[in-house]
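Please read the structure below before turning to the comments.
Missing here is one protein chain; the remaining ones are kept as they sit in the complex.
After this line comes chain A, so read on.
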Amino acid sequence: MGGYILRRLISAIPVLLGITMIVFLIMAMIPGDPATAILGAYATPENVERLNRYLGLDQPLLQQYLIWLGNLLQGDFGRSFALNRPVLDEVLERFSATLILAGTAFVLCSLLGILAGVVSAARQYGLADKTITFAVIVGISVPSFFLGMMMILFFAVQLRWLPVSGMYSIWGGGDLPDLIRHLTMPALALSVVATGVIARLTRGAMLEVLRQDFIRTARAKGLHERRVIWGHALRAAMVSVIPVLGIQAGFVLSGAVYIEMVFQWPGIGRMLVDAILKRDILLVQGGVVFVAACYVGFNIVVDVAQHLLDPRIRA
């Protein structure tokens, strides 16, 4: 087991190195440079050159890359041009906001999705199944940003139950209930599609498992139906559900970009969009590398979890 985890960790190193190269090259190759973005209308060649010299962007590319990589390895992500603060501070702050949002949405969609899938499967073609299937198809079909805007219009502008945007109240507030009020709409909007996908897959996996012999055996020996479904069938079905959860976690994380724009959630997706538009090279590079490292890490965790759950892979 330990050997497996170690092997997976070592194999992540070239992946991460490749990511640093790709993101560096992309930022170097796209037209426009930070000096022009900062200077806007005043970007005369003279001013651009002066600013690039100040920012160290007049060095050869390879040298820039090596300096950046060397600093990165020492935990120094550099300083953002556009925000005038250390990249790592900004990335960590933004990423924790995204984690709160995406984490909540992920927990929400996992619980609701699995619950809905199990209920659907247990009552195949019943009223509950049909209702859930209908809701799921509607949920999957509505783009999350549109749903978010409609929620704002209804719950915030019309009913005034919940705040329109942001993470905390601008005056007072700042405590957990305040956070939850701000989190409710974006987390729900973000979780809807993933909930639908998970529900559909759980339903399929459950139906397959429920037809198998060991379920009949369990029922035949008089086990309570609740234990048959939640204990035996769900555990077996989880083997095919967990990889989907892993994929959905990634989906929720990347889908957070739209939701963060709509709800002005101070997360990392919005940060990256702004940073790209402003050609804030170090912030884009630092942010992408950080997110990529998280993805790689998350995939390792999922693989290990699957390894533990499924004896066939363990062999």
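Note that in this section contacts are C-beta pairs under 8 Å (C-beta built on N, C-alpha and C of every residue); 3 or more make two chains touch, one makes a residue touch a chain; residues count from 1.
The working rule: contacts and distances are computed from a predicted model.
Set against the options "Cysteine desulfurase", "Quinol oxidase subunit 1", "Cytochrome c" or "Peptide/nickel transport system substrate-binding protein", the UniProt name belonging to the omitted chain is "Peptide/nickel transport system substrate-binding protein". From the set A:Ile19, A:Val87, A:Ile100 or A:Val118, the residue in touch with the chain omitted from the display is A:Val118, counting the whole complex. Across A:Leu73, A:Val157, A:Leu176 or A:Ala220, the residue that sits in touch with the chain not pictured is A:Val157.
Here the missing chain is touched by one residue of A:Phe77, A:Phe95 or A:Phe263, and it is A:Phe263. Interface residues of chain A with the unshown chain, by the touch rule above, are 30-33, 35-47, 50-51, 54-55, 79, 82-85, 90, 93-94, 97, 111-112, 115-116, 118-119, 122-123, 126, 128, 132, 149, 152-153, 155-157, 159-168, 170-172, 180-181, 184-185, 188, 224-226, 229, 261-264, 266, 270-271, 274, 277, 279.
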